[in-house]
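Here's the structure we're looking at; comments come further down.
Only a single protein chain was left out; the remaining protein chains are all shown in position.
Going in written order, the chains are labelled A, B, C, D, E, F and G, and every chain counts its residues from 1.
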Amino acid sequence: METLESILADFKARKITEKAAAKKIAELGTIDLGHTKIDASRRARTGAGEVIYGAGKTAAQVLEIAKAIASRGGAVFATRLKKDALALLEKNFEGGRANEIARTFALGGEKKRGCKKFVAIVSAGTSDMPVCEEARETLEFFGERAECFYDCGVAGLHRLLEKIGRISEASVVIAVAGMEGALASVVAGLVKAPVIAVPTSVGYGASFGGIAALLAMMNSCANGVSVVNIDNGFGAAYCAHAICRAK
Amino acid sequence: METLESILADFKARKITEKAAAKKIAELGTIDLGHTKIDASRRARTGAGEVIYGAGKTAAQVLEIAKAIASRGGAVFATRLKKDALALLEKNFEGGRANEIARTFALGGEKKRGCKKFVAIVSAGTSDMPVCEEARETLEFFGERAECFYDCGVAGLHRLLEKIGRISEASVVIAVAGMEGALASVVAGLVKAPVIAVPTSVGYGASFGGIAALLAMMNSCANGVSVVNIDNGFGAAYCAHAICRAK
Amino acid sequence: METLESILADFKARKITEKAAAKKIAELGTIDLGHTKIDASRRARTGAGEVIYGAGKTAAQVLEIAKAIASRGGAVFATRLKKDALALLEKNFEGGRANEIARTFALGGEKKRGCKKFVAIVSAGTSDMPVCEEARETLEFFGERAECFYDCGVAGLHRLLEKIGRISEASVVIAVAGMEGALASVVAGLVKAPVIAVPTSVGYGASFGGIAALLAMMNSCANGVSVVNIDNGFGAAYCAHAICRAK
Amino acid sequence: METLESILADFKARKITEKAAAKKIAELGTIDLGHTKIDASRRARTGAGEVIYGAGKTAAQVLEIAKAIASRGGAVFATRLKKDALALLEKNFEGGRANEIARTFALGGEKKRGCKKFVAIVSAGTSDMPVCEEARETLEFFGERAECFYDCGVAGLHRLLEKIGRISEASVVIAVAGMEGALASVVAGLVKAPVIAVPTSVGYGASFGGIAALLAMMNSCANGVSVVNIDNGFGAAYCAHAICRAK
Amino acid sequence: METLESILADFKARKITEKAAAKKIAELGTIDLGHTKIDASRRARTGAGEVIYGAGKTAAQVLEIAKAIASRGGAVFATRLKKDALALLEKNFEGGRANEIARTFALGGEKKRGCKKFVAIVSAGTSDMPVCEEARETLEFFGERAECFYDCGVAGLHRLLEKIGRISEASVVIAVAGMEGALASVVAGLVKAPVIAVPTSVGYGASFGGIAALLAMMNSCANGVSVVNIDNGFGAAYCAHAICRAK
Amino acid sequence: METLESILADFKARKITEKAAAKKIAELGTIDLGHTKIDASRRARTGAGEVIYGAGKTAAQVLEIAKAIASRGGAVFATRLKKDALALLEKNFEGGRANEIARTFALGGEKKRGCKKFVAIVSAGTSDMPVCEEARETLEFFGERAECFYDCGVAGLHRLLEKIGRISEASVVIAVAGMEGALASVVAGLVKAPVIAVPTSVGYGASFGGIAALLAMMNSCANGVSVVNIDNGFGAAYCAHAICRAK
Amino acid sequence: METLESILADFKARKITEKAAAKKIAELGTIDLGHTKIDASRRARTGAGEVIYGAGKTAAQVLEIAKAIASRGGAVFATRLKKDALALLEKNFEGGRANEIARTFALGGEKKRGCKKFVAIVSAGTSDMPVCEEARETLEFFGERAECFYDCGVAGLHRLLEKIGRISEASVVIAVAGMEGALASVVAGLVKAPVIAVPTSVGYGASFGGIAALLAMMNSCANGVSVVNIDNGFGAAYCAHAICRAK
Partner (left out) sequence: METLESILADFKARKITEKAAAKKIAELGTIDLGHTKIDASRRARTGAGEVIYGAGKTAAQVLEIAKAIASRGGAVFATRLKKDALALLEKNFEGGRANEIARTFALGGEKKRGCKKFVAIVSAGTSDMPVCEEARETLEFFGERAECFYDCGVAGLHRLLEKIGRISEASVVIAVAGMEGALASVVAGLVKAPVIAVPTSVGYGASFGGIAALLAMMNSCANGVSVVNIDNGFGAAYCAHAICRAK
């Protein structure tokens, strides 16, 4: 396969014209499906292949993109899939892993782990599970080991404290909570690892679909907390993976 | 002194006319200073005398109101005092108690306690102290015993846990915190007493002058938390007093 | 049943090892159902057993949790139940009390009252009734006596004034109102008891699903008002119970 | 003085050309001071002359505008005056009325009243006085009679009730309140007159400089309330005058 | 029928005891339907009978309230009716007027007009029509004459200018607009009558369901504008009626 | 057809009375359909005929307006059409162009182009396509040439850079993006043409239906960016057309 | 001076190595002052040189940047200058133009005009003048002719209408308004040119420092309006210049 380096070398060697070089470079990174341009060079550039974001795409579009990636030998990972898209992918790709709670589909993925240890996913309540599962599936696709610690909300502090020993052995901690989002601060005060906080839309009234938790996490009195978007389990997992890979 | 009951009795006994009765009732509850109508019947009605809210009043106005109350034998309590008002009150009333951090002035007050035990004031950080002090002064004016537990923010959970034994003996707990306000949830998960949460304007950026803490406290995952306005140490203490008195 | 104290005593007596003690303590407080960790020690810790929050849980999950609690001899109380969950609980537990307006289910509950008197639930309008009913059911589950005063909005002040005599005899007042939420201020100016204000999502346009009422209640010009989340009848009742219990 | 009618008549009578007519019409309504175009035809058009809004103008600019109006025989009314502007106007115009609390200056004004009765200005607290005074001065400039009822906040309901008899005789009621703004709802439930509500920036924390009161007033459960901008005493008074004039 | 005056007279004449008088007074103003307390004295107090707000009430509840009012000889007016409630009222009350666009039902109403002239309802666009119709029906129920001027948005200023002659003859103007709500300012600059502005939820994106229009109207650069809640055609009409009646 | 000029000339020539002239002028610009006043003079006044905004109108209303315009020889363009309205227009007008993604219908349109070159529509992602298509259809209706550059989000910068050569030849650039809306800033830093930014509602959580993108675009660090409402492809295209026409 | 083209040509001709070419390209576009990197290639790239944004820079920094630009023969334009920076620039550069109201400084600038005609700057009130002046100075620096139409707010519509003839001859219209921002909609309904709306922070209370105007302008019912940031006179003028240049 051509790379930026090979094209530039060809150009310097006068094998191709300046114009041809420009055109080759332009086409290099993109598979054009009309409605979508797959960023084929993303893995080379940022270390991870493009992920299919299922929201706002038809099942047919998702399948088309997945096939385009798979046919070029890429691993496929899709998130926020509606039921029909999930079913369609399952039907078309043998050996893929569909997760209905997480609403994800994975085919292939990274082999070697970034982290020697594991990524801890700690959640406040039962209702945060879909976000946790999205994070867990993402981590596994990118080759990281994940351990989940569900329902550790601070209203019953002992539920967290009895797990904190294991949690503090993780390379990275993902803290998932809705309502007042206090979990992130409490966890970050107890571990050395970086904490990625995910506010969830769990709650009602003045929780504003996750804003209360988001603000709480942005204002954490504990150090070492950074925050991703509401319900963005994928984003948190990706960050955790980037951290593991950063070594 | 005339009371509503005595006026109605006089009216029934035909000692006074209907019109006179109406006029007496109207005048009963108010001392009119022109700029301010002192609610002289508030103590009879709600169990606590009127408190002078110093914000937006000149030192002279505050003094005039204080004198009007004191001259009728009432106890004086003023909050949110600017420096000059505080000084003026100190100069005019011997034996009063001025608190510069709390910005309060007290002269006299309740004798008998509502609570057998005490009200715990727990705060997250050093900067929350003015709000705590306002609460403490208010409680003392209303005859309640207060104990303060400063700087117990959840980033160093052991600071709270080492005090929680004593805190859980309180009749009421006032939890004071800025930033993400997680203290209220953690405390409420550990005690049986009602928790009154006071968000403070301590913080910066996306804390929005206390809104992040206020929202967190409104959305507490722990039961038994109710919330007063940002920096409203007086309000929280008044509620605690009302609870103590409620028995 | 083992308690924290009995475990520590055993440890001191060298009946169990340090490691075994740690494990016992960790397991003590929690019944683990996979998706949910029931906080079994909450009653010991905070004085009230765990309540099932039905929102975001399937009927089957709710039933499973209810059975786990009931099988250990605990009283069951569930809120925010969808119709199918309510029906399933009714079918599985004889002698339980289902309330379709409140969307609650109760089985068993506290026997002895905290308050000698009663908790007054005062509401502004007919549409606030589901929130009031949730509060009333919660109070009864926790053993408190509740009296309801519906449709006392300040637009027709006499409707409130004709009831205020009885309301002012309550130990605690819960004021429930949407729209501009003025009820809380007016009530708090007329009674000695602590007032817990519940903003409701009743209203339209610039009421923002209860925010206008919430802000009004946070800024009450009357003393003794604290606020819980929008539509949080359960939370207000829990606070009232904690106050009654506080004596 | 030329009027629109006289110009059109001249044009029809062919005394002036089409172009000249257009120019005359354009110049008719405006006195151009460079920085400001005085809307000289406003009184003819909307029934009230232009008022000088002092905020964001220098004392010199305010004086220049005032002179331009006065020199054409108009009555002068200026609001939101800074101290220097107020002093400058006082010095330059004999017989004018300066009000330091209201921050207004008036010279001349309407002679005949719109309302047979009076406009009631009811306020919640002492700190609302500047807004009330601005309203009162405005009403007097426009020839209306105003009566003020200060410090009638709903926390001490009897303070309002003892005045409500007189208030209910007014043609229009202006209700001025900060904090939770409940006064407007309570008043509107007790009188037949239209109620114009003015939220004030009095308060702190979650009152957001008057927004809490504004929202409460917009969502009033009582009928007959309309709202003007925060602290807009002038605007409320102008509306009241328009109502009086409407007969 | 008993009135407050007759009861007090009986009491003074010792025909009834103090306790009986208190009870009578309390019952005087209210018809209690369990879920709803009809404010039967509202007409005496504020000049207009209670209106049934249909939102959040079942068709059966609405009918019950309507019958309770009608059976006491009152006129019935209901707003925000769902289709089934509208149909039920039509079926039960002969001679009533149902308006499907306005979602109102009227039976009887005021006979004599408040205004000699009329109330102008001016709207910006076709989509504002339901709000206008609600206003028009309300005005007619209260005996006022209404004239509608639809689709006069400022994007085509001549559409407004060609009607402004007639509009400026109105006693009161109701300006109804969504989007940027500029109509209120332009109209208020052209007429002498008081202008009541109704922001509507017409618009999309950054119009926030009517907030953009509401803010624009609150900040009108023209004098004489007061504002009611978003889509509150009833409220605006009620205010207009109160103004007409104020003479 | 009569025009403003012809009417004025007739009046000057005394062919028509003053009153008749006024009436003619008033009727000139408007076709009144009862629910809608078509702004028939808009093309003369602003250079573009009135466009039918389909949201909030029934299919029948849309058709009626379209027929009224078409019968007077005007070109028809409708946006935000629901499916039934789109179908009805297609059925009634032969030769029209319906676009289901854009939800537009066009019949006729401008012949001569404003821009010599073209308008570039650059979008961040696949989900922004409906907004882009609305813009493209609008441009074509107004006679402008449009070129689309889809899926050029800044997460894969090369996708934009490989197209930037062509984009920078455009007369105007429309940048369409949801989420963080960074595309507008990056494009504006690379081209000389004016950039009209369209925030879209694509995103979730703290994107608030397009507000995050809107704010980002308002605060662009690059010069030459102006912004239209969220999802307002039509508005951006209209602005681009006005720019092209401005020469 | 070296250009991107000359460097690439040298590289192709093997005059310089690949590494040297990369370095040269990197240095090409930037003058590095340590604290600031002047974007020296911006004029080549976007058609306009870099402008010094004075806010948040010391007078000394501003001077240093200005000198760096001037010494390379560039024209200097600085905005948002504090008084000391303005004075320092005046003292150091002869022949420059300082504008204290606009808070800008210009030295040199474009010679040839983009627009044949002119850019109209229309403002609502006197207080909007600094924003207008910033726009005017910017236009002149970029070689465009500007005409100002001050104080044309819609409360006195004739002030706008008497100028609209001239305004409608402009190539581009900049509409500047605070408060409710209605001016933009009214102007856009009357002219063919593109309208760039600038909300200003003029106003108080619920105007929120310009947000009310910004929202109104985003939601304009008139076509052809795009919006720049609050008080961003420079940005609007830059957009207008880009439009003029676009031909």
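We adopt the following convention: contacts are C-beta pairs under 8 Å (C-beta built on N, C-alpha and C of every residue); 3 or more make two chains touch, one makes a residue touch a chain.
Keep in mind that this is a model prediction, so the values were computed, not measured.
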Positions on chain G where the hidden chain makes contact: 25-30, 35-37, 39, 41-42, 45, 50, 55-57, 61, 199, 201, 209-211, 214, 229-232
Footprint left on chain B by the chain that the document does not show: 126-127, 129, 150-152, 155-156, 158-159, 162-163, 202, 204-207
Absent chain, residues of chain A that touch it: 45-48, 51, 171-172, 188-196, 214, 218-219, 223-229, 235-236, 238-239, 242-243, 245-247
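Following the convention adopted for this analysis, only the chains that are shown with their structure count from here on.
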Path length in the contact graph (chain C to chain G, fewest steps): 2
Averaged-CA centre spacing for the pair chain G and chain E, given as whole angstrom: 49
Averaged-CA centre spacing for the pair chain F and chain D, given as whole angstrom: 41
Centre-to-centre distance between chain E and chain D (centres being mean Cα positions), rounded to whole Å: 26
For chain D, residues that touch 2 or more chains besides their own: 45, 155-156, 188-190, 205-207, 211, 214, 218-219, 223, 229
